[in-house]
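The structure is given below, and queries will be raised subsequently.
A single protein chain has been omitted from the complex, and every remaining protein chain is retained in its original position.
In order of appearance the chains are A, B, C and D, and numbering begins at 1 in each one.
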Amino acid sequence: MTKRIKAWLVEKYPAWIFLAVLLLGWEYVVAQEWVASYLLPSPTQIFQTTVELWPEIYAATLSTANSIAWGLGWSAVSGVTLALLFFAIPIVRRAVLPFCIFFQTVPIISIAPLLVIWFGFGQPTVRASAFIVSIFPILANTLTGLQETDPHLKELFRLYRPSPWQLIFKLQIPSAIPYILTGIKISAGLAVIGAIVGEFIAGGGLGSLIDAARTQQRVDLVFSGVVMSSVLALLLVFIIEVVSRVLLRGRPYLRKL
Amino acid sequence: MTKRIKAWLVEKYPAWIFLAVLLLGWEYVVAQEWVASYLLPSPTQIFQTTVELWPEIYAATLSTANSIAWGLGWSAVSGVTLALLFFAIPIVRRAVLPFCIFFQTVPIISIAPLLVIWFGFGQPTVRASAFIVSIFPILANTLTGLQETDPHLKELFRLYRPSPWQLIFKLQIPSAIPYILTGIKISAGLAVIGAIVGEFIAGGGLGSLIDAARTQQRVDLVFSGVVMSSVLALLLVFIIEVVSRVLLRGRPYLRKL
Amino acid sequence: ASPAPLVLALNWKPEPQFGGFYAAQVQGYYNDNGLDVDIIEGGSGTPTIQMLLAGRVDYAIVSADEVIIALARGGSDIVALFATYQTNPQGIMTHAERGFESIDDVLHSEGVLLWQSGLPYAQFFKKQYSPFKVVTAPYLGGIGNFQNDVKVSQQCFVTSEPLTAAAAGLKVKTFLVADSGYNPYTAVLVTQRQRWEKSPAEVKAMVAAVRSGWNNYLQDPAETNKAMLALNRAMSRETFTQSAQAQRELIKTPTTERVGEMTQARWQTLADQLLDIKVVRQPVSVDKVFVDL
Amino acid sequence: MESSGQTNTQSAPARVIEVQHLVKRFAGAEHAIIDDLSFAVPADSCLSLLGPSGCGKTTLLRLLMGLEEPSSGVIHVAPAQAKHMSYVFQEPRLVPWRTCLENVLLPLELIHQNNQASQAYALDLLQQLGLDERLQHFPGELSGGMQMRVALARALVTEPKIVLLDEPFAALDERTRFRMQDLLLELKSRLQLQYVFVTHSIAEAVYLGDQILLMDSTGRARDWRGVDFSERNQALKLAPAFNSIVQTYSQLFSEMERNSTASGSGESRP
Partner (left out) sequence: MESSGQTNTQSAPARVIEVQHLVKRFAGAEHAIIDDLSFAVPADSCLSLLGPSGCGKTTLLRLLMGLEEPSSGVIHVAPAQAKHMSYVFQEPRLVPWRTCLENVLLPLELIHQNNQASQAYALDLLQQLGLDERLQHFPGELSGGMQMRVALARALVTEPKIVLLDEPFAALDERTRFRMQDLLLELKSRLQLQYVFVTHSIAEAVYLGDQILLMDSTGRARDWRGVDFSERNQALKLAPAFNSIVQTYSQLFSEMERNSTASGSGESRP
């Protein structure tokens, strides 16, 4: 395992180098006052703040992570399910899909009262927000993936008069996998934003922290929160990648990502 | 042409029926006061408000549409370009992609002052916001599409020692088309949200309208703005579909959407 | 089992503007009055008044103009119980070096004014001072843009942003909105009329506890500030202290007899003003809008 | 010519496949691909299908399988058999993410018959097809001929009553091909399997078919006749009777080519 981790670190070295360059550049830009530090704090400043307020930031991060996991988990499950439903019953797709596009564009903040009243104040609303924001990419990508199944293979399956379930589980889902995984990765980022915005409205977690810091002009704290949320997103993408690799292990021909 | 429009109306009838059912149901729910009208105005109320304030709403919609088109257009161009770059130079991908995920999760609102200072109040910031929010799905989907190119065809091309450009334009982009189009469709919705949020920050368009209405508890006006923005999104998806159909006309085997 | 605690919803984070409500908790005044109260904080976009209207929370802190608007929008009846700020703490903050003397100057000079254009006082200004020379743009909190450009003025709570600006070394001059004649009560404790009619004893106890809380906070905010500081690490201890200090005269004006008191006349003025600027479309009767306990 | 074939089979037992005045024209195409084709396959009889490249053999199989709709005409397959038909496509068409064995088990899974007996049969088939060392390989790791054999095993594993085979042995060397031919004949006699067999090898067509249908490039039946050998084994291929039939077809082919070149309606001009 340690060997693997080592290999992974080595494989990712361009990212580490780039990160280092980025941080140094950033530090320099702020040190030279090319950008005022009340707009963009330096990395060291952000780091100091993070260390200083670690207990609060840690707790907030955990709470946000929880909401994100919940929201993304459900949007993965229901996005894929919905896509299957739309795919299986075209009339439903033609009827409902436009409204999915419709709802996708509703800014969370403008339906905040509805959300809070339906889901309750606090975490439920945050979760709902993460969910709402992140379902569409999974839905759209899965749907495309299902539609792009190789027609030759579809024909082969049809010879045996498969049930819709068989067709879906043995053919269509496997061939949609690269689409689904990409959809989930796109959604991971959105779920993070959804959770943060949800917390602006319903309180708790990093969103609340960022919100408070923002009005108090604590840019260092704002960025500390932003960095933590981005770290969550990265972690999430990393987990998705690892899980999908483990799940697809021994199936190299389930086209790779 | 009128025939086509007719055919289209007929093809889309499930959506129209669903829309009718939805609107009637909604009207009924509000009429029965199952949901208070200060939370959810009835469709007729929204319609009345829209008619009443049509000049303002129309102007705002145009302005927002402009920003969306600009933001989405650029994110399509640069999303695809960036994906090509990442694909062509893997080390750049490994270095930069994590940071794209990183930046994707930064809530626009928390870097609002930076945006405003860089781009100024008004439309430039709105466009930038629409752009920032909508680039990632196109990037991620295009990248997956490029990576999923049939290895057999890649081998075929390699026989003729193609330049990277040839490989990209004659093989990889064509085979990534379903991915790219899905990415653009996902991004269309996000560009709408991005523009609205951008207008929360920098003023103008439907975003300002919604924001002002929200503080005054004018839910009818909020929803009127939201509906207009969603209509923009639908229109956009429709345009994307038509344009892609026209572009791919006569190329049925560029796998269809 | 003991009954579920009463929920009091704030429309912003724990800050001195809610000092009395927290003091009542810290000092145990709620318990003394036989109440068990949970305070939940708000944030950007938290629909506090709608949460109250929908019965999701029992008490809420909102501003007086929100109450009038809600009544005008046909929401179920709500009733104001305790008005913390006698003078509206909202203001316009400008750079001192621009030498403005009044809100009039700000609006009729070149520059940028950041505010939430939907706020009733913004409408009031538009009616009162149009046409503006200043360019208006949205305000999203913080003072980043203000700090960056001397031409920028912005909305503020006089108990908050000017202190932040001063801490950042800026010289500012702040004008109270109230000076323009628009002066709604702010940080008003409200509940549903139903609640007041059903259990007046509880409501009275609530107001009593809150009033004790505020008296305590006005006297010595240190202990409560410490408690709030733990809940809101974005605000520094000094800012808490300064803010608590700055708000005193807005809560207890020379004419204030009891903290939190309200008058029919002021509610009426507000209702008239809101009608005048078309924020509400029909007259709202203020006869029963508050109970002065 | 058609009638000469027909008399041979007219008095045969119940027809399992019956095709009448079949026409298939693809959307937008000028000419019909299959143009007024009629034939029948009685019970216990197997059909070989010959014809130049692009004449419509695959299309005919697809029509028989129900993968395409006829433009006009009638296709009738006896219901008892129709339920147990399988198809070997011209290309292997394996599921890329399933191993060799899993590909063969796929039909069993789909018809809910993936039990031990069937699995044993699948393994047995794969062994007879010389694939027992490749069970866990993915299609991408198999040679072209192996892939085709997997496809054959997949079509046979459900013990169908009718198999439609589209040039299944084209990618095999002669020896392997002969073994496969005999396997098919064995299944035919042991399991009463019937097949429709498309091939480009005249010898193979004669060896495997009780009837032979020769299509020309205008989509009509050029020749349809029965061939009857008491016993079929590889030695038969050396028999003069066998070779004279092969010769006949070879000549028919040359004739067809000459005609089409002369009339210019053919699809190729060398």
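Basically, a residue touches a chain if its C-beta (ideal position, glycine included) is under 8 Å from a C-beta of that chain, and two chains touch if they have at least 3 such contacts.
For clarity, every value in this text was computed on a predicted model and none was experimentally measured.
Contacts of the undisplayed chain with the visible chains, over the whole complex, involve B, D. Checked against the hidden chain, the listed residues D:S72, D:S189 or D:S250 yield one contact partner: D:S250. When the missing chain is restored to the complex, the residue among D:A151, D:L172 or D:I212 that touches it is D:L172. Those residues of chain B that touch the chain absent from the view are 152-153, 155-162, 166, 170-171, 174, 251-254.
The chain not shown here touches chain D at positions 26, 50-54, 56-58, 90-91, 127-130, 133, 141-146, 149, 166-167, 170-177, 179, 200-202, 250, 253-254, 257, 267-270.
By our rule, only the chains that are shown with their structure count from here on.
Shared contact partners of chain B and chain D, listed by label: A. The geometric centre of chain C is 85 Å away from that of chain D, both derived from CA atoms. Measuring from the averaged C-alpha position of chain A to that of chain B gives a distance of 17 Å. Work out the mean CA point of chain B and of chain C, and you get 38 Å between them. Of all residues in chain C, those that touch two or more other chains are 44-45, 50, 54, 140, 142, 144, 148. Of all residues in chain A, those that touch two or more other chains are 39, 109, 113, 117, 200, 207, 214. Taken as a contact graph, with one node per protein chain and an edge wherever two chains touch, the assembly fits none of the named shapes, being neither a line, a ring, a star nor a complete graph.
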